[in-house]
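One chain of protein is taken out of this complex; the other chains stay put.
Let's look at subunit A:
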């Protein structure tokens, strides 16, 4: 796969289209540099959505629908052939991203296998049969004669699982039992003389196992190539993109507050109690209490407030009012005002900084005297329980939240809190403090018709 600069038009890419690519080898395509990153990010949204759904305990049928929806939403691209290219390209880019550590490989392997399983399962039996043969698994369908001789036993197996008898023209594959350990373990197949008779609808299991095994080996090889040659070669071009991709936040950046454009200082106290996520509420309380906040906290809260709609002048007024009792007006103007203006892009290189996403906040490392970070991760259990109680979260929900915390699903914990506080569900899950704020305001507005 060749990556080209964006000013070069890519040549026409004729790739043979399979209904579901098996990603056996990197395709001989040219890819534009920007597509390199964008395609990968779109695919990553799909994989992360699947990961999210699985950790929320969704059932298989729900997961399949979710996966297909995510796929449609993110992977559609111009015409059909382009769609397949995007599929293949994005997969291979993500291989580079996720081959680099054991943990990354494990995650990627699980999600890609899951995605493959849902996509395979959604295909027609005819398409599945074609795909099976592409895997070049050495299994042939059972002949009619043999089928007749084992029909009774096959029927017994089906009925033992509460299924209907196989039709007269049902296809079964005869495979060595070693290939289908899950089916053997669950006594879901008839086994005779070392061969298992696998029904068409169980074939998914076979194929998925093979897919997983192929991808697992490929990832190891990719990692070797990455460490030995590619990383060095692509030091200035692809490597930075690859390294950034797995930690990237993929939602909106909330740098330009739209709907609730004007929040003034006098509103802030009130909104902090109703619509701020726990992390920001805590920081806000601390500022009010201590009349000070260390750098990490100022950044996290300050940018959040900017995203919420606090204008620069109001922000300056707010921070000054809080800090002056501690540090005095002169010191404030000298040491702190500059940074606030910097955050709003009025100083220095004039970057308009974006508010932090949950991912970023969770991975921060607050030290002694710091109050930033994610309470679900960084608070002690005792303190977290107390904070949740103060927010009015009922004890049963607190247990659910703590359960998520113990399993390190911090964003899910925050989502549960959101749902408890607002009395309504948040299907998308919380990924960004400003998202929490906006969703909260939406709900309150629709209830009261005013900024609560």
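Everything below uses one rule, namely that a contact is a pair of C-beta atoms (placed from the backbone, for glycine too) under 8 Å apart; a residue touches a chain by one contact, two chains touch by 3 or more; residues count from 1.
What we mean here is this: contacts and distances are computed from a predicted model.
From the set "DNA primase", "Bola-like protein", "Sec1 family domain-containing protein 1" or "ER membrane protein complex subunit 1", the protein name that UniProt assigns to the chain left out of the figure is "DNA primase". Annotation: of A:153, A:217, A:295 or A:408, A:153 touches the absent chain (contact as defined above). Residue A:162 is the one among A:162, A:367 or A:423 that touches the chain missing from this view. Within the full complex, the residue among A:54, A:68, A:104 or A:184 touching the omitted chain is A:184.
For subunit A, the residues in touch with the chain missing from this view are 153, 156-157, 159-162, 177-178, 181-182, 184-187, 190-195.
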